[in-house]
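I'd like to ask some things about the structure below.
In this view, the complex is presented without one of its protein chains, the others remaining in place.
Showing chain A:
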């Protein structure tokens, strides 16, 4: 807890907190505006109202979250490298791996906050704009959990990459390349492509059903764990010189 409190103090003036809240608000605003403008078109699609609400609006929310994660992970490590502060951390009686763990927890928490904002907007639309009796809170919660789990591999991967490069533009470039290649390959049915964390994140956005896909969820959990432990191991064993 001590390290987590210290990490939160370090984030002061970095803009990470406001960035993720902004992502949440922008996502919520997009949901409202899109549904107000395209309500009739969306509801006339040959899909159940809950599928329309969750899958047809998720694409843009996912892109916002993805870029939020890419920028936030770059920023959270850039402040460590910019003034060589990380060097000082290695010379202090603190486990450097616990710093990594705390940064992971902070970004996950901020992503959760952003997702809460976005899903509150979806809930509001579901209650007020979907045909009477079609809104299912359990489906919304399940889809929220599913989209959160499928987002985690990108977060885990980007934090790992950001922790390894002193130059912020490298992880930023990797993030953008990941997004573009993910977009290009997301529709493929080749399961092997799901090694790519960005494709896993894109899966709920290209699906026509709000029902979680167990295989995708399982792969997402495995990738999140792998990238997380890779980051933890490298931080602990590959020293800053």
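Observations, loosely collected:
Please note the rule applied: contacts are C-beta pairs under 8 Å (C-beta built on N, C-alpha and C of every residue); 3 or more make two chains touch, one makes a residue touch a chain; residues count from 1.
Note that contacts and distances are computed from a predicted model.
Entry comment: the absent subunit's protein name, as recorded by UniProt, is "ABC-2 type transport system ATP-binding protein", drawn from "Acyl-CoA dehydrogenase", "Cytochrome D1 domain-containing protein", "NADH-quinone oxidoreductase subunit D" or "ABC-2 type transport system ATP-binding protein". Screening A:26, A:43, A:63 or A:79 against the full complex identifies A:79 as the residue touching the chain left out. By the touch rule set out above, chain A reaches the unshown chain at residues 2, 5-6, 9-10, 12-14, 79-80, 82-88, 90-95, 239-241.
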